[in-house]
Structure formats: C-alpha cells, structure tokens
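A single protein chain has been omitted from the complex, and every remaining protein chain is retained in its original position.
Every chain is named by a letter (A, B, C, D and E) in the order it is written, and numbering of its residues begins at 1.
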Amino acid sequence: MTNENQRSEQMTRLERGKLALNEIDGQAGQNVIDALADIAPDFATYLFEFPFGDIYARPGLSLRDREIATIAALAAMGTAAPQLKIHIEAGLNVGLSKDEITEVLMQMAVYAGFPAALNGLFTAKEVFETLSTE
Amino acid sequence: MTNENQRSEQMTRLERGKLALNEIDGQAGQNVIDALADIAPDFATYLFEFPFGDIYARPGLSLRDREIATIAALAAMGTAAPQLKIHIEAGLNVGLSKDEITEVLMQMAVYAGFPAALNGLFTAKEVFETLSTE
Amino acid sequence: MTNENQRSEQMTRLERGKLALNEIDGQAGQNVIDALADIAPDFATYLFEFPFGDIYARPGLSLRDREIATIAALAAMGTAAPQLKIHIEAGLNVGLSKDEITEVLMQMAVYAGFPAALNGLFTAKEVFETLSTE
Amino acid sequence: MTNENQRSEQMTRLERGKLALNEIDGQAGQNVIDALADIAPDFATYLFEFPFGDIYARPGLSLRDREIATIAALAAMGTAAPQLKIHIEAGLNVGLSKDEITEVLMQMAVYAGFPAALNGLFTAKEVFETLSTE
Amino acid sequence: MTNENQRSEQMTRLERGKLALNEIDGQAGQNVIDALADIAPDFATYLFEFPFGDIYARPGLSLRDREIATIAALAAMGTAAPQLKIHIEAGLNVGLSKDEITEVLMQMAVYAGFPAALNGLFTAKEVFETLSTE
Partner (left out) sequence: MTNENQRSEQMTRLERGKLALNEIDGQAGQNVIDALADIAPDFATYLFEFPFGDIYARPGLSLRDREIATIAALAAMGTAAPQLKIHIEAGLNVGLSKDEITEVLMQMAVYAGFPAALNGLFTAKEVFETLSTE
C-alpha cells in the first residue's frame, strides 16, 4: 500500500484509516481498537477515521517522518507511555532504525528534560527486547 | 558544513556547538545567546555545548529529521512558544518545506489536542509571513 | 437547532460541524477558521468535522455539560489560553451562567493548582468585561 | 445531605469536608486519607478542608457538574491516574451515568489528544468492571 | 514577623495568610487579590487561607527554602508565567540572592528542558531589571 492509495477518493475515511492503522501499528493498534469495543465503540471508529484516515493518509509527509514527529511528541509529553510503546514499534514498521529512534529520544532531553528522555529510552529498550525475542 | 565536520574530534564541544547553532538557528539563536549575557552567561555556554555541540552534532539522524522531532515536541508541549518559533525557522534552514512543517503541526492535533495544533499553526503562520516580507 | 438535528443522518459531518461550531462558538470560532485559510485550509475542515461534527454533535451529553468539561480541561492544561477564551464565551452561549463558569475555574485550583485557576479566572474576567461593553 | 447543608455555618470546614468527601468519594477517598496518616497527617486535614470543605461545598454548581469538570481536567492533564479513577467512581456516586462519563472522556481527544482520551477510557473501563463485579 | 508568629493559634487562617502573603509577595500579591475582587472574591479568601495561611505558615521549612521549591516548580511547569514573576520577586524578599534564583532556573534545564530554563531566566531578567530601576 502506498500513501497514494490511502488517499483514494473511492475509499471511505474508515476504510482508509483501517488500512493505515494496520500498516503503521499492526497488531498493537488492533489491540487498542478491540479493547474499546465494550466501552466506547464509536471512539474506535473515530480513531480509525481522524488520526489514520485523515492525518496519516495525507501525502505531504512520509510515514517515516510522521513517526519521528509522533515519537518525539509522545516522549516529550511524558503522559502517554502506552502510546509511545506502540509508536516506537510503528516507527520500526515504517522504516526507522532502532538507532534513529534512540536519537530522537535522546534529543528530547534538550526540550523536555532528562527524565522525559530517560523514560522514553527505557520504553524503547523494552520494545526492542520484546521484538528481538519474538 | 556537514554533520561529519561538526563531529570533528579536533573541535571542542563549544566550537562544534557554535557552528551547529549558527547553521541551524542562525540569527534567532544568536539573539537568545546575546540575551543571556548579563543574567546567565554560563548558560549560553551550556546551550552551545549540550544541545548543539553534543546532540545536534551526532551523526545518527539528519538535521532535517531532528527538526521534525523538535517542532513536534515543542508544539505538543505547548509551553515553549518562543523556541517553537525559532525551530520553525530552523526547520526551513535545514531543508523542511513550509508544507512539511504544516503537516507536522497538524498531526499534533492527534497527540496533544487541537489547541496545541492550532497554536503551532498560528506560530508557523507568523514565521512564514515574517520571512516572506524580509 | 437541537442535538437531535445535529445528528441528522442526512447531513454530512462537515455540515453538522459547521452548524455546531456556529451554535457553540459563534463569531470567535469562525475567526479561527478564517485564520487557517491561508496556512492549513484542510485543518479548518478537520476542525469542523471531528470536534464539532463528530464529538459535540453526539446526543449523550448536553452542550452545557460539554462546555463544563472543555473549560475545566483547558484551564487545567494551562497551555491553551486562546481556546479557553473562546470556550468561556461558548459556555455562556449554551446556557452556563458567569457564576457557574467561575465555579468551574475556581475548582481547578484543587486539581491543577492555584496558578491554573487564577489564569483561568483572569481570562474569564476579560471575556465577561468584553461582552458587557459590546 | 444537600449542598445547602454542607455549607451550614454551624459546621467547621473540617466537618463539612468530611461529609462532602464521604458523599462524593466514599471508601476510595477514605483510603487516601488513611494512607496519609503516617507520612503527612496534616495534609489529610487540608484535603478535607480545602477541596471538600471549601470548594465542593459551595452552592453555585451541582456535585454532578463538579465531577464533569474534575473528570475532564484529570483526564486532560494525564498525570493523575489514581485520582481519575476515584473521580470516575465519584461521578457515578453523584449522578453521572457511565455513558455520560464516557462522553466526557471521548471529548478530551479534542483538547488533550487521543492518548489522553484513550488512557481515560481504559481507566473508566477498569472502574466500571470492578463495580459490576462487586 | 517570624514563622513562629505566623502560626499563632490566636490568629485565624485568614489573618495568618494575609500576614504571610504581605511578607512574601508584597504589593504583587496584593495586586492579584485586588484583581479577583469583582470576579471571584471568595477565591481571594482561599488564596490567603490555604497557600499562605496553611502552607507557607508551617514551621517545617524556611520561607527561603519554600521559594526555591516554588520557583523551581513554576519554571518547570511552564504554564504560570505571571506567578513565576511574583515568586522570583518573593524569593528576593525572603532572602534568596539573584544568583541563587538564577542557579535554580538554570537547573530546570535538566528536568524540564532548555526552553523551560530559558523562559524562566528571561522572566528573572525582567524582574531584576524592573527592581533595579525602581
């Protein structure tokens, strides 16, 4: 699938979002959707539609660049550990190397402080270790 | 100047940082340094040395990618308007287009909310307008 | 217009969002949309569609209750002064009294600290004064 | 007990706060107070007096409306998971339905981003499940 | 006035808080109180009573140490510029030197990032300059 296809006018936002979420987050994204089923099923739809169907499917920035932005933002905010974990894995899925992700996280020390960078790095360490033992 | 040169072992961190700050932030960065002179001159040195001499000078990630990360983080945090302004200009200096910066800022709506994205977009609008009238 | 109508299946999300934004934020909301026109026109569409067409148009919570939530959140975050201003005015538009808005803002001292409450109260003071002199 | 009674001038702030905390947070609030006993017993007193004896006991806003504000603020801040849990339960105690609480949490996606809304929804899911199995 | 006196059991919290606010924040604190008069006069009372009558009046930590904590917290949070300004002046009132305040603010680069430290330092610069020209 390419960015071009994601934006196909023939697809609904929901279809486009499902494709994008699957390409980017894989099983981890699906698990979030499943967990929403009994409490807020409409929110699962919004999650497909706006972040993935609208934003990630836009052609102006590559998925690799988008994940740099997302990993940086989530690490800097420091309030979204589960999502940071998913997007570190997503970064690997769309072409970032482990070293590039590590660079992004280290850089957050400058803007959000050493604790934000450290907590991000330890989250990455956990993701990298899980993947290498699968 | 290339990333390669920035890391030259012959340079001190301070020299490396001054080169990097100049390449990335240009006059806007220098203005921050100047403003620190009478209150915290040592902090100006740290600002050259750690963010620019240590982090930005590392070879593992391009300056363009680093500015994606910084713009995303500062917009998501929402507490660093003057620095966001400088780094939107810095992003243009190191190869990001206005449209790419706009994409990064719109994406922040997903992770930090619509106000963070809107405030970031209006900061970018101001920077773009200033530059186009110079 | 009622919540019921907003959700009319005959309307698109964009139409529904435009109606809702107009009802809730009035001119202040339109100004934000206008300001986006030259930098990120698509984002103006998203702003109509997701927050207003999807979320505010949902029937499970009154617009009055939704504005209590929004005013509380924006004041507690402390990073969204322009949006807080708009939503204090929006709160008045959908049935909150000045005193109720003041109560919500005072309560934020408990959860986000006295500075967050004070900054929120002074924003409200400014909005109330502007409205009373129109 | 009514708001009216809570403000009785005959009661001290401490008595009024104890009544309010008990009505709103029930056992969960008491557990927090108990846990403070050996490290900061005076802080337990302040917790009764200011948030509950002063703020929640004020007549200008119903307890139901106050809990909308608190749930929204805590979810948006993203740094107060234990307190969000307590206030989701408190919201149910003072008249909010599970669906209304879910609406408030979904709405936080607009103002604080999807991770804040998701983390809030999963906290609510946990509270709702615990209560339904008691 | 000493900490000892502040805690006099003969004084009400309000009286104790007024004395403490006057000693610590001086005219700047009084201006905040005055500005609250027409929007939330009860909140002015709470501001005297809880932060100043309860917390600052406690004997376990000197006012100088308390202002180190407050300046650090406000600079790190980055959402309370008006209050940071008042407490930098308050720090000078209760015995901190300009250099000590500058050290606290520089240290925030480690925990909250360079933008938080820079914004704090420029706030301090403004306060120091205003005071030196009075």
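Criterion: a residue touches a chain if its C-beta (ideal position, glycine included) is under 8 Å from a C-beta of that chain, and two chains touch if they have at least 3 such contacts.
The structure displayed is predicted, hence computed values, not measured ones.
In the full complex, the chain left out of view touches A, B, C, D, E. Checked against the full complex, the candidates E:Leu19, E:Ala80 or E:Leu118 give a single residue touching the omitted chain, namely E:Ala80.
Within the full complex, the residue among C:Leu19, C:Leu61, C:Val94 or C:Ala112 touching the omitted chain is C:Ala112. Those residues of subunit B that touch the chain absent from the view are 42, 46, 49-50, 54-55, 58. Residues of subunit D that touch the chain left out of view are 32, 35-36, 38-40, 42-43, 46-47, 51, 74, 77, 79-80, 82-83.
Residues of subunit E that touch the chain left out of the display are 50-51, 55-56, 58, 60-61, 65-66, 68-77, 80, 83, 99-100, 102-104, 106-112.
By our rule, only the chains that are shown with their structure count from here on.
Fewest steps needed to get from subunit A to subunit D, stepping only to touching chains, is 1.
Counted as hops between touching chains, the shortest connection from subunit A to subunit E is 1.
A centroid comparison over C-alpha atoms places A as the chain most distant from subunit E.
Here the CA centre of subunit D is 28 Å from the CA centre of subunit E. Taking each chain's centre as the average of its CA atoms, subunit B and subunit C sit 32 Å apart. Taking the mean of the C-alpha atoms as each chain's centre, subunit B and subunit D sit 41 Å apart. Contact with two or more other chains is made by residues 42, 46, 50-51, 58, 74, 77, 79-80, 83, 102, 106, 109 of subunit C.
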